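The complex is shown incomplete by one protein chain, all other protein chains being positioned as in the whole.
After this line comes subunit A, so read on.
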Amino acid sequence: MPAVSKGDGMRGLAVFISDIRNCKSKEAEIKRINKELANIRSKFKGDKALDGYSKKKYVCKLLFIFLLGHDIDFGHMEAVNLLSSNKYTEKQIGYLFISVLVNSNSELIRLINNGIKNDLSSRNPTFMCLALHCIANVGSREMAEAFAGEIPRILVAGDTMDSVKQSAALCLLRLYKTSPDLVLMGEWTSRVVHLLNDQHMGVVTAAISLITCLSQKNPDEFKTCVSLAVSRLSRIVSSASTDLQDYTYYFVPAPWLSCKLLRLLQCYPPPEDGAVKGRLVECLETILNKAQEPPKSKKVQHSNAKNAILFEAIALIIHYDSEPNLLVRACNQLGQFLQHRETNLRYLALESMCTLASSEFSHEAVKTHIETVINALKTERDVSVRQRAADLLYAMCDRSNAKQIVAEMLSYLETADYSIREEMVLKVAILAEKYAVDYSWYVDTILNLIRIAGDYVSEEVWYRVIQIVINRDDVQGYAAKTVFEALQAPACHENMVKVGGYILGEFGNLIAGDPRSSPLVQFNLLHSKFHLCSVPTRALLLSAYIKFINLFPETKSTIQEVLRSDSQIRNSDVELQQRAVEYLKLSSIASTDVLATVLEEMPPFPERESSILAKLKKKKGPGAVSSTEQEDGKREGGELNGGGERGADSTIAASNASTPSPSADLLGLRSSGPVSAAPPSAGSLLVDVFSEAGPAAPAAAVNDDGFLSSAPPSVVSEDPAPPMPQSDELLHKFVCKSNGVLFENQLLQIGVKSEYRQNLGRMYLFYGNKTSVQFVSFSTSVTYTGELQSHIHELSLNVQTKPVEPLVEGGAQVQQVINIECLTDFSDAPLLNIKFRYGGALQNLTLKLPVTVNKFFQPTEMVSHDFFQRWKQLSQPQQEAQKIFKASHGMDKEVLKGKRIMENFVCAGVIQTKAQQVGCLLRLEPNAQAQMYRLTLRSSKDTVSKRLCDLLAEQF
């Protein structure tokens, strides 16, 4: 290629660019641009027809102005003229302009599509490529509609030039990504897969991106690609570095293609065919071996290309998670990189090890690198690398090294970058909770967190420590002593005052025996912090004071004096003033007994998913915390938090210290009586602990006036799409599950969280925009189908939705709350219709809301004798429903919890509806030999038996 030579290049353009560059100020630049725009406009409007060259020059100038960041609203027509020209350079500029300045004017699009159509059928490969590029660049729905049918034909036709095939493959990929419904592979599938065998490496490189994307969406149809990919990979890996000529990059044979092949294989489980698998394992071993060989070149490009393949191979090994030998080798290799002089490699090694840590085969091997990782956390100069080190420490943490890791993370926190402190605090809090063997260590750790990084300790963290102290009576005395000591510091963080106030208010009596922490000393210590604190903390302290009056009658007069002082009882803050007045009155008029009842110690908190873990998940975005980790969190959390009924929520609200009136009610009277109005900040304090998991239904019933009203739901939908074919399957997924992903496509992900109590349910839907473009006119509605609709006056379900924001930003998530009341039993699920506009196109989808009658089940304890007696009582034929079916998940896992009698599983429960309670009995008889089940349901209502039987039969 000659160095750039002058020819009849666009001199005018060069002059213009120089002019712009010589402008001394922004104003001068704008002036020059406006002058040029006026000039171009007059040329385009002039009577004299412009020749191709001038048109090209002016269109290029417009493009340049646009790329400088100015708006351009004309020139499209001239660009379309250019792309219809027969001169290559003119065509090229025309296409470039259209690609960069996409315009949705339909007349224009018709003209552009016309030009593209001509070029595609021109049989001139360079013209065809330009047209394909333009389609891929614009990628609009209109283009997909016009060309999605044609491009697969071009891609697989025998006489298509290689370069055109490459463009066609990637063009098709782009259309598939934007409009998957319009790209129908069907008959082309096998020919597309066989492009992996193409002689031309460029064609394979381009085609594999398409095949990978198609395989992710339709794994079964494309599974033949696995053996082809393995043999292609094997040929590349075993080739000498010179074999592949132009596709060898710095002595590495076809690194891009190798990476893509390894990525494609990650769409599938390990090959079942022994020979294929053997060949693949050989490839992976060769790649690992090559990493140990001396480099063939000192250039960084050589090592980057080689290591790119290595990391992709390790990703595949981790994906398979079945070859212990390879996993350990991968871990050792990454271990070497941890100390490599290239920052990039250290970063990637830390990142990759994070996933290795979650494999049971390599977890121990990862742990051996703990010292190196701790060192990285301390010494790396780049914050993004330190962040990775912190992530890895978190991932490799288990019971054996928790104390060390938590200590290191705490000490790092003192100097950590502000940007990662909050996340570090969450991680330390989670690890401390998850691996706490003795709770004094846990309490120490959290208090240290508050001491070191108080500003970054979010509410969830200190709520959680209080939750745990309340639930574990063996740690309460220690906690009281420790906070008391921590509060001695002359300057302590406000969060420390909050925790201290709360814990001393509850458990101060446990340390009051010691004269150094007598009641008055405790009170004076707390009160010495009072004036430095914000209003919510002061409110909390006032609640602690009234609790003190109950715990220590001797402090009554001192505290009453404080409450009576003008700075409290006449405080300008209405919340503080109200508390002071109410607490003062309460302490003077209530008898000791009443006081003791009202201010009783907090009951244990109900068991929930740790709110901190939920917060970390939210921070990291969905999917960032692996599902095993979530389960771990639940399991470990359960251990720690011991017991606690779900229903305890209501008691909390009732006996909450800050709800002064003992008659504070759960029946919706809260807003009527001024005395019983709970101070909002502290009153909701403890309920907030669970806000990540959502308040329980009864609490909701209090707060939400509309919840119990029986007004029929508003049905707002013009013409919602019919329910999607897979909606039944999606529904069945949720029969035994209350949280998860309800639906996902390329644009949207819908997550569900739900909880039920008696005949009430509350469901949280999370709509996540997976694209980077905002959804507009986003709306959802819930409607009924079939049976429910025909009995419109006898609704079975009362479903109330709260409206969602009409705008969903790219990457953002919006939440919607749905309240459900079960009036009578039902069979059909309500339909959820979602409508929004994505890039102008209306998306309309309808799903079944995962509400099934079994959600309103309440389990009943029953001895076997009672069970069979009732079973016999329900012996009328219409009370029974039975199904015999094949086990679809194998027999070892039992979904049902029940009492085991011989070979049978039985369960008893009550379906709670507003109209009536329906007792149900269930019997499951497995036949291991035939891998069949017989499921029998008996209940007092025939429709219930039938529906439950249908629902549960799908679950085995």
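The rule we apply is simple: contacts are C-beta pairs under 8 Å (C-beta built on N, C-alpha and C of every residue); 3 or more make two chains touch, one makes a residue touch a chain; residues count from 1.
Heads up, the rule we're going with is that contacts and distances are computed from a predicted model.
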{"item": "Listed names \"Complex I assembly factor ACAD9, mitochondrial\", \"Thioredoxin reductase 1, cytoplasmic\", \"Vacuolar protein sorting-associated protein 33A\" or \"AP complex subunit sigma\", matching UniProt entry of the absent chain", "value": "\"AP complex subunit sigma\""}
{"item": "Identified contact with the non-displayed chain, of A:V773, A:L842 or A:A928", "value": "A:V773"}
{"item": "Omitted-chain contact residue, chosen from A:L37, A:I98, A:L111 or A:C129", "value": "A:C129"}
{"item": "Omitted-chain contact residue, chosen from A:S85, A:N114, A:T286 or A:N344", "value": "A:N344"}
{"item": "For subunit A, the residues touching the chain missing from this view", "value": "1-11, 13-14, 17, 21, 60, 63-64, 67, 69, 88-89, 92-93, 96, 100, 102, 126, 129, 132-133, 136-137, 139-140, 163, 166-167, 170-171, 173-174, 177-178, 201-202, 205-206, 209, 246-247, 249, 254-257, 259-260, 263, 301, 304-305, 307-308, 311-312, 343-344, 346-348, 381-382, 384-385, 387, 621, 771-774, 810-811, 839"}
